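Would you mind keeping the following structure in view while I ask a few things?
Just one protein chain is left out here, and the rest sit where they should.
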Amino acid sequence: MTTPSYVLSLSCTNVPGIVAGVSAYLFEAGCNILDAQQFDDVETGRFFMRIVFNPVRAQPGRDALAAGFEAVAQRFGMDWTLRDRAERRRVMILVSRFDHCLNDLLYRWRIGELAMDICAVVSNYPREIYGAADLAGVPFHHLPITPDTKPQQEAALWRLVEETGAELVVLARYMQILSDDLSHKLSGRCINIHHSFLPGFKGARPYHQAHERGVKLIGATSHLVTGDLDEGPIIEQDVERISHRDTPDDLVRKGRDIERRVLARAVRYVLEDRVIANGRKTVVFTD
Amino acid sequence: MTTPSYVLSLSCTNVPGIVAGVSAYLFEAGCNILDAQQFDDVETGRFFMRIVFNPVRAQPGRDALAAGFEAVAQRFGMDWTLRDRAERRRVMILVSRFDHCLNDLLYRWRIGELAMDICAVVSNYPREIYGAADLAGVPFHHLPITPDTKPQQEAALWRLVEETGAELVVLARYMQILSDDLSHKLSGRCINIHHSFLPGFKGARPYHQAHERGVKLIGATSHLVTGDLDEGPIIEQDVERISHRDTPDDLVRKGRDIERRVLARAVRYVLEDRVIANGRKTVVFTD
Amino acid sequence: MTTPSYVLSLSCTNVPGIVAGVSAYLFEAGCNILDAQQFDDVETGRFFMRIVFNPVRAQPGRDALAAGFEAVAQRFGMDWTLRDRAERRRVMILVSRFDHCLNDLLYRWRIGELAMDICAVVSNYPREIYGAADLAGVPFHHLPITPDTKPQQEAALWRLVEETGAELVVLARYMQILSDDLSHKLSGRCINIHHSFLPGFKGARPYHQAHERGVKLIGATSHLVTGDLDEGPIIEQDVERISHRDTPDDLVRKGRDIERRVLARAVRYVLEDRVIANGRKTVVFTD
Partner (left out) sequence: MTTPSYVLSLSCTNVPGIVAGVSAYLFEAGCNILDAQQFDDVETGRFFMRIVFNPVRAQPGRDALAAGFEAVAQRFGMDWTLRDRAERRRVMILVSRFDHCLNDLLYRWRIGELAMDICAVVSNYPREIYGAADLAGVPFHHLPITPDTKPQQEAALWRLVEETGAELVVLARYMQILSDDLSHKLSGRCINIHHSFLPGFKGARPYHQAHERGVKLIGATSHLVTGDLDEGPIIEQDVERISHRDTPDDLVRKGRDIERRVLARAVRYVLEDRVIANGRKTVVFTD
């Protein structure tokens, strides 16, 4: 049997004594720190920390550890989470016509690379169009949408989030703009892949915009969803070199590769509690 | 109906007049050059060229164009191929336990990114283990192998190459060392993905070797298969940054991403006649 | 004595027969093609080509070759240049307070990496501030500027361009906005380094903008100067990865490295006749 290990993720106003307080608690609780990263944002005076640890003497369990930590958290006014790393997060994936990100996430999930349970795949297209994606054993929901039915579709979507207990919603090239209301409800637990190197080419057909502008690198951006479209805090970005030879179709092809690896990294960072929101930005404790 | 276009790929000893000879022929045959790249290897005195063109007046067809070109080719002693770009190459994929490259190639094939027909997937493992790869509609052959049965297995493999008319054999993490005889037979139409940034860590478990050596970047290499294992002409390589935090398992995970994109690029380059062997090296006319 | 070699760079409306016409001329003039790249812009119907060649029989010289080529050029209505590769272009470098690009260009020039003669370094700051740049043997001109004296300063600048016969003007972090008039006069022979990954953060203090937006990669852009500030055709771009740990000062430091290598590449591409303007874009025949 594997020893359990836990990840503690927190942020609070920066004052002296936080690390001492946290590490003293863990030491007294019989735990050994396996990995720790912290960041002090000197501009905002905010402190961020991620600690991975395991109990070396007794096995108090996640709830007992959390209960004990409550006093430390209150002393410093922390926003915090404490998770057993063996617990898999429930994830809902939203997708439209293009399934390269969906297919990539499904593959990584099947081989155990992403520690999640897929509680639903939702599309505004029917299941039949996903010939290349292996949806076997995955609950699939077709929620078509038109300008007229958008409120009803979003209501159905939200019910599904509640019924499935989705803890993370991944917009895997879901080509619908969420309403402000739904964005607000999902805020903090929803990430998007934008098929552009933001803030470069916002809006529609970014690869065509990039082609017209004649840029020499194209990229993609994964960000937290907030009400402000294309402006949510960025989690991860990457680029590839292009040349004058590349047609818009070539850019779209290269873009698929960038999009799927950027989104996969962002999903993994979130699942491993590496991402903490910091106003309009994120702190990402990469490995 | 789309206008047909052709790709002419050639190499010969470098003398003055080659480009003039080739382009005059195409002009007289009523063709327009869409793209051309050439390379003169001053060390070996060898000339390499790739031309994409389409007929603008008559539509002579591939065979008539090739017959007409024969005189030019003979004058310069060329090794050459002329293909209709609409013709899809017949490709056989060999795989063992790890299916990330297989899955990636299948996906790119299904969405039309790779212009090939998969004539066979061959594995030394049974089909059941490929839960994550969508093999629907793909001829699958289980050819188990043991040290004792290797000659028979390779004979069966070779029969399959002949029966299916495979024009390209892709070793997509096929963890068996081909015999010199089979390597020789497949020479020039077989490519491999080596899970290392060659010539860095040859041999087994390269990511573990990389971890022990403490390198800061890991990579993968796709190369043409020749008799000399790990020494065939390199087609494509790529790397990713790692750190002291990365365990061997992390390197294997990151390696999967590098391997699949390096192999996919190499396969595409070969299918598009962008790769010409040049002794121990390759000329790759990238886009 | 080294055999002379030449580079022919051209663009024209695409019609069949261009490559045949050019290569037949070179063959008949007793020349051997060493390197050739071409590009057909299917959107605009424009054709671009760069050919490096050397005479293998007689040595007609640059002017005789150009005179002979004139007929081919006229037949196709070409914009073209033909240069002896041994001829060094006369380059003027403009700089303001930050001298990292200047220092880098000077170093590459001194070790023979950039085939140019520096006919002038011009700054709106006095020579004394460039303690780290080795200006020995380089004509330095201090042309201070204020809002009131801008017309006179630009007039002096232009006289210097004319007197020195500068064929290329490099804005190496010259923090003054050229007037429309001067931009127009220098159009086609002036390149700039923009300290941003355009079109991302136009305008002032782009690294601070990038920091505020929380992007995960920063970059720089070198472009041809046209009247439209920050919008000239892009020649080269590059990026580096950053993290939440990076302060604006860190971004500026990392930016210096990106800026100097992007500008150095762009300058080399221009000096080697690899860059051809294509409307709002460029064709860059990289090596």
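A, B and C are the chain letters, set down in written order, and residue numbers restart from 1 in every chain.
The criterion applied here is as follows: a contact is a pair of C-beta atoms (placed from the backbone, for glycine too) under 8 Å apart; a residue touches a chain by one contact, two chains touch by 3 or more.
Note that the coordinates shown come from a computational prediction; the quantities given were computed from them, not determined experimentally.
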Among shown chains, those touching the left-out chain: A, B, C
Residue among C:D41, C:E167 or C:D250 that touches the chain left out of view: C:D250
Options C:E28, C:D63, C:E113 or C:E163, residue touching the unrepresented chain: C:E113
Absent-chain interface as seen on chain A, which is shown: 14-20, 23-24, 26-27, 30-40, 42, 56
Those residues of chain B which, in the complete complex, touch the missing chain: 39, 41-42, 197-201, 212-217, 219, 233-239, 243-245, 247, 278, 280-284, 286
On chain C, residues whose C-beta touches the chain left out of the figure: 35, 100, 103, 106-107, 110-111, 113, 131-134, 243, 245-246, 250, 253, 256-257, 261, 287
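Keep this in mind: only the chains that are shown with their structure count from here on.
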Pair of chains with maximal C-beta contact number: A-C
Innermost chain by mean C-alpha position: B
Centre distance in Å when chain A and chain B are each reduced to the mean of their C-alpha atoms: 36
Numbers and ranges of chain B residues touching at least 2 other chains: 35
